[in-house]
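Apart from one protein chain that is not included, each protein chain of the complex appears where it belongs.
Order of writing sets the labels: A and B. Residues in every chain begin at 1.
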Amino acid sequence: MTLDYAGATTKYEPTLGLEVHVELNTKSKMFCGCATEFGAEPNTQTCPVCLGLPGALPVVNAKAIESSILIGLALNCSIAPYSRFARKNYFYPDMPKNFQTSQFDEPICVNGYLDVEIQTDEGQKVFRVEIERVHMEEDTGKSLHVGGATGRIHGAEYSLLDYNRAGIPLVEIVTRIVPGTGKYAPQVARAYVTELRDILRSLGVSDVKMEQGSLRCDANVSLAPIGSGKLGTRSETKNVNSLRSVERAVSGEIERQANRLEAGERIIQETRHFLEESGQTRPGRSKEQAEDYRYFPEPDLVPVTPDAKWIEELGTRIPEKPSVRRKRLQTQWNCPDKEMESLVNAELLDVVEETIKLGAEPTRARTWWLGEISRLANEKEVAPTSLITSKDVAEIIALIVGGDLTDKLARQVVEGVISGEGSASSVIEKRGLKVVSDDSALMTAIEAAIAAQPDTAERIRGGNIPAAGALIGAVMKATGGAADAAKVRELLLKHLGRG
Amino acid sequence: MTTIYSSATEMAQALSKKDISSVELTKLHLDRIEAVDGKVHAFLHVDSQGAIAQATAVDAKRAAGEKLSPLAGVPLALKDILAQKGVPTTAGSKILQDWRPPYDSTVVAKLKAAGVVILGKTNMDEFAMGSSTENSAYGTTQNPWDLTRTPGGSSGGSAAAVAAFQAPLAIGTDTGGSIRQPAALTGIVGVKPTYGGVSRYGVVAYSSSLDQVGPFARTVLDTALLHEAIAGHDERDSTSINAPVPQVVAAAKKLDVKGMKIGVIKELGGTGFQAGVSQRFNEALELLVAGGAQIVEVSCPNFEYALAAYYLIAPSEASSNLARFDSMRYGLRVGDDGSKGAEEVMSITREAGFGKEVKRRIILGTYALSSGYYDAYYGSAQKVRTLVKQDFEKAFAQVDVLVSPVTPTTAFKIGEKSNDPVAMYLSDIATIPVNMAGIGGMSLPVGLAPEDGLPVGMQIMAPVMQDDRFYRVGGALEAALLSKWGKPLLSNIPELGGM
Partner (left out) sequence: MAAISRDDVAHLAKLARVEMTPDELDHMATELEDILGAVKRVQEVATAEIAPTSHPLAMTNIFREDVVRPSLTNEEALSGAPAKAEDRFKVPQILGEE
């Protein structure tokens, strides 16, 4: 009989461990001046250093150190007064030197934690995830496998290597084992990676795009019978490329391991790959023998000993924790959960906050950014914030509230700003989009409409009030929508003796 | 008249007076190489075209009245371990056959900027691993004093080229004595600068924490001029010292040792040292005393462990540094018949491309770093390094410079030690402590051993970044020896024909 997830977690206690690799968004690579921009032609962002040419030497990127310290501080870590790079020796064609310059027993940040909150059967609950270490290393190149039936490695005839990514700075964040999550292990894992991603984004140190690989997660899972007080053998699942996958990979591994244990089989310590389609994992390369990385201190680099003043200065740059900020803003704006979630997912929190700070009413600010602006951004496949500034949006909202713009006119203003006609005020000016509130101007249009449709006017005079719609429409059309429809109606009816 | 037998200083003077052009001087040396290199085999690659082009450019600048560096237009031989853009750079290894770097090492860039004319690349022990130049994949270099003997190594080609008047200047590298030992065995001056004094960028790495580039020449002043041309801070080398270059040229011109305290290291002499070596060494000490120096005997009890520590540290670092030679990105590729995977092709290539000594050291280094042995071997060796440094610190607290013979014996026969690695390693016993501590040292010819008529070298050592001290002592001693002999030591070298 196979166990389902509920069955598995009734019998077994899962223990989690998470390793997250983050590509830093420095302009240049970790140890050389090559650009890090995504999407360049193959092997055009390489140099003797990142190609591992004979004789080339590394020099550490100061910004990468700074970013690593910021990450450590945001994760409540101690910043090591003395840390070093080491060489991790193993052969792989996408690694130009056949060693990775990494940190081993002397990482830059140690002993931190991150609290994450999830919904449980007993309500919201906080889990503390302890951080063992944060260390710096470098990324590898990319290989492309050509030939063979599937295009995968197996059956490939040869491989092609592009080293543009080799040497891009990576920070690896390693948790201690997270015990006691019980059946919530998958949610805790997801919440941790989500919170971590948000923190990294708020620090501005990485693009944190899981789909582009700038944030990658390896999930370690082990099981032990509930109450045994033991730790089981763990598997390490790689290739988990989205937040949803983090959750699925952990629950899938729990189920798989539980069923193996049920069948009396042993869990093998191994690397497994997450399969996006099925949510299952499959074994990776089975190692004939444990790797022996022969770490030793990198002789081409000198130790990193950040002074207390620098660390203190960096400490002042740690922003409010994203989860705390979200809660604060939600309360301040009186924002429903769903809408808050939409704002977070669309990465609009910052710009909405700015718009509100500039005087816009919170509900309108949210609606404009999530609605019309997001719609236009979607059409153009760009970020909403690249289309229009919070200042323009705040100005438009102020005009709406003041009665100077109708929603329809406001949409025209937004469109004008986006198509590059200038700021909101200059679009209004150039297109003449102010609400026409001048009664005499409206009266001229009303009289023209009556003259054009004398029969309709007669019916209204006769008491057929709903017929006014046709004349109001004509007036609105004549004024290019720049009139307040209610005002037109009022003036029209009054003029026809029905006011 | 300027000839190939002139010193670099004399050549530079003649060039500046326009008594000779750089093209003429370069051609004299190319002719000499053509005439004698069949016997000496100092060169792996003669870049006649490139040299003439460089010389022509210097002559043009001089004709235009441009201000030139002191050595502008003087020819030089470059050890084949330094990357020179577009010129074959093999490090004496088959695995780098035909490799032409797409970049210049910092030293080459500096030489080019100084207008020094690079004649070609000189032979060496493969990847600088050796003390006889017999480990080159491209044949042995012969000692111009006796063609049946080795010129020492690993920079044997550079030393032989200078001794055989194929070039007045040469560049070598010194990891455990690879400049000082061949200088001693060929009767010329060679200097291993303070670690970090000369950039390692573009120098094919053997042992990163020990390697250092340095000058060879036939006089102390010539050596100092070349030292100043290549030394100085380089931001591409993280281990480069950011401080002014010691005033070595001024020191070489001082010709005075009055009041200097000179320490004789008790442990580097006596038993195991050839009688003629000790005799010439002691006579040189007498000349220093006559010059007003004070001789003090000092003890460095941990030096006896330095050799063992060196043969753990250097192979360990080398095993990692040489991992990049895997046939993927450059160099030799063997066995790629379409049926084998990358890993197998790597192994076959490395087997075919590395020589015996290189493989020996890679395996030894892999062992010393592997888990379970690291502490006992690599770790212990690093501790010995601490002890050797402390010995030097104590000694330099008492004296200005330390002296010893450079080698236990004069030049040995080709083939004599090539099958006994441990015996071969012993020839570096006096030079290795200097590399372990990162200090600088000079090898100065002090006569011919009476029993075999071969050159004997004295090693003069100074504390970190006090390289000027050994130039001062070396300059004064050279002058005293010259007045004693009445003619330079090298005038005793046998004719090689073709002069």
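Following the convention adopted for this analysis, a contact is a pair of C-beta atoms (placed from the backbone, for glycine too) under 8 Å apart; a residue touches a chain by one contact, two chains touch by 3 or more.
As the structure is a computational prediction, the values presented were derived from the model and not from experiment.
Peer 1: Sort by label and list the shown chains the missing chain touches.
Peer 2: Over the full assembly, the chain not pictured touches A, B.
Peer 1: Please identify which residue in B:Gln54, B:Gln142, B:Ser199 or B:Asn302 touches the non-displayed chain.
Peer 2: B:Asn302
Peer 1: Consider the whole complex, including the chain that is not shown, and state which of B:Val189, B:Ala381 or B:Val446 touches that chain.
Peer 2: Once the missing chain is taken into account, the touching residue is B:Ala381.
Peer 1: Give the residue, chosen from A:Gly7, A:Gly182, A:Gly213 or A:Gly284, that touches the chain omitted from the document.
Peer 2: If we include the chain that is not displayed, A:Gly284 is the one touching it.
Peer 1: Which of these, A:Leu16, A:Val59, A:Ile397 or A:Leu433, touches the one chain of the complex that we don't see?
Peer 2: Answer from the full complex: A:Val59 touches the omitted chain.
Peer 1: Using the document's contact rule, name the residues of subunit B that touch the chain not shown here.
Peer 2: 99-103, 195-196, 209-210, 235, 238-239, 241, 302, 305, 308-309, 311-312, 319, 323, 326-333, 336, 338, 340-348, 350-351, 354, 359-360, 362-364, 366-367, 370, 376-377, 379-387, 389, 421-422, 425, 435-438, 464
Peer 1: Pick out the residues on subunit A that sit against the missing chain.
Peer 2: Its contact residues with the unshown chain are 26-28, 32-35, 41-48, 51, 53, 59-65, 91, 93-94, 143-146, 148, 152-154, 156-163, 273, 284-285, 289, 292, 294, 296-297, 299, 301-306.
FYI, only the chains that are shown with their structure count from here on.
Peer 1: Would you kindly tell me how far, in whole Å, the mean C-alpha position of subunit B lies from that of subunit A?
Peer 2: Taking the mean C-alpha position of each chain, the two centres sit 56 Å apart.
Peer 1: Show me the residue ranges of subunit B that touch subunit A in the complex, using the header's touch definition.
Peer 2: Checking each residue of subunit B against subunit A gives 82-83, 89, 91, 96, 99, 101-103, 105, 200-205, 207-209, 235-239, 316-317, 319-320, 323-326, 328-330, 338, 342-343, 346, 366, 369-371, 374, 378.
Peer 1: In the complex formed with subunit B, which residues of subunit A make contact?
Peer 2: Residues of subunit A touching subunit B: 47-48, 51-60, 87, 89, 91, 93, 96-99, 157, 159, 161, 292, 294-296, 299-302.
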